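I'd like to ask you about the structure that follows.
Heads up, one of the protein chains got dropped from this complex, but the rest are sitting where they should.
The first chain written gets the first letter, and so on, giving A, B and C; residue counts start at 1 in each chain.
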Amino acid sequence: MFYLELLLVGLVWGCTYAMMALGLTLVYGLLRILHVAQATVFTLGAYVGLLVANHTGSLAGAFVAAALAAGLLGPLVYRFIYRPILDKPPFVALVASIGLLIAMEDGFRLLFGPYGLSFAKNTWFTTAVGFGGLSLNLVQVWIAVAAVVLLSLFALFATRTRAGVAWRATVSDPSIAESFGVGVSGVRHTSFFIASVLAGVAGVLVGLLNNLVEPGMGSVISYKGLAIIVLGGLGNVPGTLLASLLLGVVESFGTVYLGKLLDRDAIAFLFLILVLMIRPQGLLGKAR
Amino acid sequence: MSIKSSSRLIFTALVAAAFAAPAAAQNIRIGFHAPLTGFAAADGKSAVQGAELAVEQINAAGGVNGRRLELVIQDDQARPDQALPLANKFIGDGLRVVVSGSYSGPTRAAAGVFHQAKVPYVSAYAIHPDITRAGNYVFRTSFMGEVQGRAAAKLIGDNLKKKKVTLVTLNNDFGQALSAGFKEVAGRFGIQIAAEHTYAMGDRQFGSIVASVKKDDPEALYVSGYFFNGGPLVAQLRAGGVTVPIIGTEGFDTHNFIAIAKDAAEGVMITTSLDRDSSAAPMRRFIADFETKFKVPADMVAASTHTALYVVAEGLRRGGVDDGARIRAAISGLKDFEVATGRISFNELGEVYKAAQIQVIRGGKFRHFATIDDPVLLAPPTK
Amino acid sequence: MLEGVGLGIAFGGVRAVNGVNLRVERGELAGLIGPNGAGKTTLLRLLTGVLAPEAGSVRFEGKDVTRVPIHRRAQLGFVLTHQIVRPFREMTLLENVMVAAASEVTRRPWRALASVEVWPARQRALALLERLGIADAADKPAHSVPLGYLKRMQVARALALEPRLLMLDEPLAGLNYTEAARFADLIVQLNAEGTTIVLVEHNLGEVTRIAGRLLVLHNGAILAEGEPREVMARKDVRDAYLGVQAAHA
Partner (left out) sequence: MDYYLSVATFAGLNVILALSLNLISGFCGQVSLGHAAFYGLGAYAAALCSVAGLPMGVSVAVGMLVAGGFGIVTGFAALRVREDFLAIVTMGVGFLFLGAVRKQAWLGAEMGIAKIPSPLDKWGYAALAIGGAVAVLLLSLHVRRSWMGRAFGAVAQDEDAARSIGVDVSGYKIAAFFIGTAAAGLAGGIYAHMTQLVVPDAFNFVQSVTILAMVVVGGIGSTLGVVAGAVLLTLMPEMFRFINDYKLLVYGGLLLLVMRFSPEGLAGLVHRVTGRRLA
């Protein structure tokens, strides 16, 4: 039972990672940018969601508002920060991204205060759901549901829609895609939009899960997200999902059994390093 | 509200800069550093508020020997490498006394500098045991972690009569010190430690700890950490079906903890120095004035910093404003000095003795539960 | 000089190179040809050490070098050029060649750290650039000169290592007719001066013209070898080329 509970906990963590990492891998696949500033989008989503929920009392409204705000910010970041420096060495965009993250983290603190904000009413958070001796709170259940639904929607988008096919073509070769009349710029904006919506929704969910929205809430999950997309094989979507769940479970068991030696972040990165030393291209990445 | 307070900060800083030279003749300037930016900014803000309130109250009551106090506030980002130049800057600017409203790293790094320069230095809430060991110009007005841990052991073993306890420890200096103090005396109160689980500062999700606690099946939990870990942790424990008493620390002593944990906070007990139902005048006045001034209930960080400022002011009042050695002697001679966190006395190391207040959360508010006043058990180390 | 014995490797079940035996004698200019997909590039990668063979071994001057890393082979005098030119883009052409010319020094990092003397390497590099007729662009950064220059710079860089065996991977690709002919003449000249050369080439005209011996690879195995005109006249060789080309068309 104990193991089952740890497994379940790990999978729920994995679901939050997946929502974050999928966006990161989309962006990486297209632009070869490690988009650390996705954490900013995530945090913005959480704050907008919380403010809307606390003012209107509507959680549905909160999610919509968060998705819109995040979905707006992401493409703006692409357009005004990444696009002008795409031809520079990769660390340029990385450092720009880190700069944005640092600045915005403090921006959030100045705007909303350093203590973080809590939801005035958070019934999911206080409702325990038990089945067969296992118990989760309702937020955890919703996180799993949201992850499955959103990721399935994404899979449908990527395989069934024209835009999705264009996106996949652009990932594999932008110049060929362009010659077939695929608007690369549109695909990039769309990808940032999708990545950001996922991050924004994840932000609200994590905000609900902790019942706390704070300026620095995005950074750790964003670093882990980077670890995950590398672990999955950069730019590889199924690999990213597998790595998310795996990392969640490794952390959940690792904190119990390795907790005396290493902390949670160290366990996650140790796992990453070990995997990469054996498979330098990541779990599902193609060998070069 | 935050923008307002930050612009006020800037304004204060600018005014301080503009009037530095002429004002120096009249005002007594007190150095103050805290993490205004970075990961610890929440505590930094509370610390600044506590300090500002203290200065305002003291000035309203006529200042020190007829002169007004003035805070010189600097940001250290809770980083040792920021604190060192800053300490030297305070000394270079001729400040005679400095208060730390910051964490252990920067405070410990600055402590040696102040001791060498013979500038009395009072740490408000940093927990590291070596801070006061930097030298006899260094004081601390908060409980040491070990001492607070011992108080918790007595509460659990003696008052609550729970004998099988699981520790959930924040993995930083604060959590480790609390845990060490608790374990040191647990046997004396017949407590058997079922297990200890640790977590990191950035953790907000504790699923595997909840599962482990259920497996341990203890009679009580001793949980260290700050409100931003403790809130989610307590809520997740309760949602996970853990119903035994939870005993926390002064890190939870803020209304933010209750705002996060909501109903799950009910019944949680903490060891602290702030008694909401106190009849002591300084404590009551602090709690009331703080809420009036800042429109939020007071927390422990603010109370500790407020205390540190009162200690410094009293040192200046008794020892004069010019000579570090005399200020130091005056502070170290304080006995049963009444401040917002109780009646305090310094020992030869510069550590403070005071009674531990046990507060319990009822109806969404901190209320008095018990007071542990045991000079032997709660004696801080003397060297 | 160079000997491959029973070389084989498979990718995902497809045997790309299957039990190839070949010998290159000192002083010869051998051409390695074959239709697209015959396994030329893979064989070359096995011989030069980019890929480790699953079966067989490679001997250079009588020494087993199967597990010797690329840079060690280069130091031994067994040097290759890349099919797609790979200059050090931020360096000038001269600097590109200088790094190779100083191979004695750069061999060991600590020795390289101790040495700042550039003159001898610079002289040799300049001489090589002149030899290949690109000295006029010596001080231009590699990313700013045309392909023909880079192709020749790459040969100059290889020559700077004073190779005893030079493997050229499609040196003529991307060059126009006159350029290719001039380049081929240069290869002949280098060979005449004592460098053993293996030429992997698509340009059958030039290869047949300059090579002393041809090896034809087909479906991962040696199909034919011998005097160029005789080999090209063989029916199985023609079929192999035509068949593939027909399939492609």
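FYI, contacts are C-beta pairs under 8 Å (C-beta built on N, C-alpha and C of every residue); 3 or more make two chains touch, one makes a residue touch a chain.
None of these values were measured; they are calculated from a predicted model.
Undergrad: Would you list the chains present here that the left-out chain is in contact with?
TA: Within the full complex, the chain not displayed touches A, B, C.
Undergrad: Which one, B:176, B:208 or B:254, makes contact with the chain that was left out?
TA: The missing chain is touched by B:176.
Undergrad: Out of C:18, C:57 or C:103, point to the residue that touches the absent chain in the complete complex.
TA: C:103
Undergrad: Using the touch definition up top, pick the residue from A:7, A:51 or A:81 that touches the left-out chain.
TA: A:81
Undergrad: For chain B, which residues lie in contact with the unshown chain of the complex?
TA: Touching the missing chain: residues 6, 9-10, 13-14, 17, 36-38, 73-75, 77-82, 84-85, 87-89, 91-92, 104-105, 108-109, 112-113, 117, 128-130, 133, 171-173, 175-177, 198, 200.
Undergrad: Since one chain isn't shown, list which residues of chain A touch it in the complete complex.
TA: So the residues of chain A touching the unseen chain are 28, 32, 34, 81, 84-85, 88-96, 98-107, 110, 223, 226-227, 230, 234, 259-270, 272-273, 276-277, 280, 282.
Undergrad: Which chain C residues would touch the chain omitted from the figure, given the whole complex?
TA: On the side of chain C, residues 48, 69-72, 74-75, 79-82, 86-91, 95, 98-100, 102-103, 105-116, 157-158, 160-161 touch the unshown chain.
Criterion: only the chains that are shown with their structure count from here on.
Undergrad: Could you tell me which shape the graph of touching chains takes: line, ring, star, complete or other?
TA: Shape = other; not a path, cycle, star or full graph.
Undergrad: Of the other chains, whose C-alpha centre is the longest way from the centre of chain B?
TA: Following the centroid criterion, the farthest chain would be C.
Undergrad: Using CA atom means as chain centres, which chain is nearest the centre of all the protein shown?
TA: Chain nearest the overall C-alpha centroid, as shown: A.
Undergrad: Using mean CA coordinates as chain centres, what's the chain A-chain C distance in Å?
TA: Chain centroid spacing, chain A to chain C, equals 47 Å.
Undergrad: Would you kindly tell me how far, in whole Å, the mean C-alpha position of chain C lies from that of chain B?
TA: Between these chains, centre-to-centre, one finds 72 Å.
Undergrad: Quick one: in the complex, what on chain A touches chain B?
TA: 2, 5-6, 8-10, 12-13, 106, 109-116, 118, 122, 125-128, 130, 135-137, 140, 206, 209-212, 214-217, 220, 251-253, 255-256, 259, 263-265
Undergrad: Show which residues of chain B lie in contact with chain A when the two form their complex.
TA: 1-3, 6, 37, 39, 41-42, 44-45, 171, 197-200, 202-205, 207-212, 214-215, 227-228, 231-232, 235-236, 239-241, 254, 256, 259-264
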